[in-house]
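Shown below is the structure under consideration.
The other protein chains are all here in position, but one chain of the complex has been omitted.
Chain lettering (A and B) follows the sequence in which the chains are written, and residue indices restart at 1 in each chain.
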Amino acid sequence: MEDQPIIQFRLDRHSGLPVYRQVVDQVRQALRLGVLRPGDQLPTVRDVVEQIAINPNTVHRAYLELEQQGLIEGQPGRGTFVRRSLPGFTSQTAALQRRLEAWFRAARAAGLDDEAIDALIASTKRSSDTEEAK
Amino acid sequence: MTAALETLGLGRRYHTTWGLRDCTLLVPEGTVTGLVGPNGAGKSTLLRMAAGLSRPTAGTVSVFGSPVHPNGTDHLGRVGYLDQFHPLYRYFSVAEMLAVGRKLNSRWDDASARKWLEDLAIPLDKRVGRLSGGQQAQVALTLCMAKRPDLLLLDEPVASLDPLARKRLLQALMGTVADRGTTVFLSSHIISELEPLCNYLIVLSASRVQTAGSIDDLLANHRLLVGPRRDQPPDGVEVIDVTQTSRQTTYLVRGVAPTLGSDWQSLQPDLEEIVIAYLTKGETDGAPPIPVDADSDPKGGAA
Partner (left out) sequence: MIWLTWRQHRAVLAVSAAVVVAFVVWMMIVEHDYSTAVRAIARSCNASRAYSPNTPCSALYSSEALAWGQGDIIRWILLVLPLMFGVLLGAPLFAGEFERQTVILAFTQNISRTRWMVIRWLVIGLSVFVLSVALAGVSNWWFLHVPTNGSSFGYRIQPGQFDVTGIAPAAYSLFAFALGAALGMALRRTARAIFGTVVLFVAVRILFEHYFRRQLAAPTFSPATVFASGYSFDVSASSWNVGRGYRVRPGSAYPTSQTYINHIVNLCSKPFGVQSTGCLSKHGVQLGVLFQPSSHFWTLQWGETGSYIAAVAALFGLTLWSVRRWRA
């Protein structure tokens, strides 16, 4: 029985995000959460493609971008390995959380209800994601 | 870079109706191309001519540079074809079906075939007629893949399958593409299914190619323009489809989107919206087909 890959990818068809972007994000998320650590082997293109039926080129593209970001490296004949991890949430999240709380207070003061706040967050996230992808 | 599949003005007429017309395509090697369109649009007709099962009434079809003749044998070793109804010998056991493939094909990978079937828990000694529809489709696909073709032509491979069988079949298929760089050409009438699998897309409607190109290019070259009701289409850009309500107009355009005013939004359409626009267009007019983007990067990958 061959070794199971460490992480399981997921394809969200309705997120509006390109597939390769989702793969990149999921690897980054795994690095942040410590599921993937430096030295771990990433699933091969074949493994990913057999988990979620996507085009192999998509995986190549995602791994290329991660390599350009310096997070992974391909070792010929051996596979693709994690090079460095990403900082977790702890140091940055506290400051971000305070800014978010302030923003919420301002939004409620301006008269936005829960639904309007959710819609605003969703559309801003979507447009910033597509901007980031370009 | 050789074309895995190339057609020039390909057409097929059945008595008085054309099943396919003026089809000129270039499918590069190593890609996964989706063929989408409504039933009766000509998808099966195109695939059968590429497989050498039908003879064209007009035009030519070539596979890896050699023309395909129904009575020729050049293409038979390099091309695998999976029919919509995936015929099998119902009284044969699965192992006997593999024996058929082994005896009739020179490049046969028996070990891989057995492994695929084992991974899917399909028993080799069971009669094919006793397997479920999904399992039969898997066996038929296994037969196609085990003959190690360079080009796989699949006619609606997952149309009649339940979600689990569909997932397993597509996983096996993409695994083969990852391993061997097989060129795949598959048809479906469900766009969302094709999008993660394909680099290229061909839209067929009313027996004609409405558009063809890499998915990246299709997404990059089209915009949705939404604004107040307007009866005059904008000039300087090609309008593929227009939707009107009493207060609002939506244009799907190809090319560089013009600026129409501050009350107009320019949005990125998703692939389904683009395809539906072309299908609607194909239905309403018999306009000449749009040429293929032959100079785009074939390794662009699915968006």
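Here is the rule we use: a residue touches a chain if its C-beta (ideal position, glycine included) is under 8 Å from a C-beta of that chain, and two chains touch if they have at least 3 such contacts.
Nothing here was measured: the structure is a model prediction, and the numbers come from that model.
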Which displayed chains the unshown chain touches: B
Touching the absent chain when the full complex is considered, from B:Thr16, B:Asn39 or B:Ser106: B:Ser106
Residue of B:Leu76, B:Ala159, B:Ala220 or B:Val237 touching the missing chain in the full complex: B:Leu76
Residues from chain B at the interface with the omitted partner, ascending: 48, 51-55, 70-71, 73, 76-77, 79-81, 83, 85, 87-90, 92, 96, 99-101, 103-107, 143, 147
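The rule we apply is simple: only the chains that are shown with their structure count from here on.
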For chain A paired with chain B, centre-to-centre distance based on mean C-alpha positions, whole Å: 30
Residue ranges of chain B in contact with chain A within the complex: 32, 167, 170-175, 177-179, 192, 195-199, 268, 270, 299-303
Chain A - residues contacting chain B, complex: 11, 13, 16, 18-20, 45-46, 49-61, 130
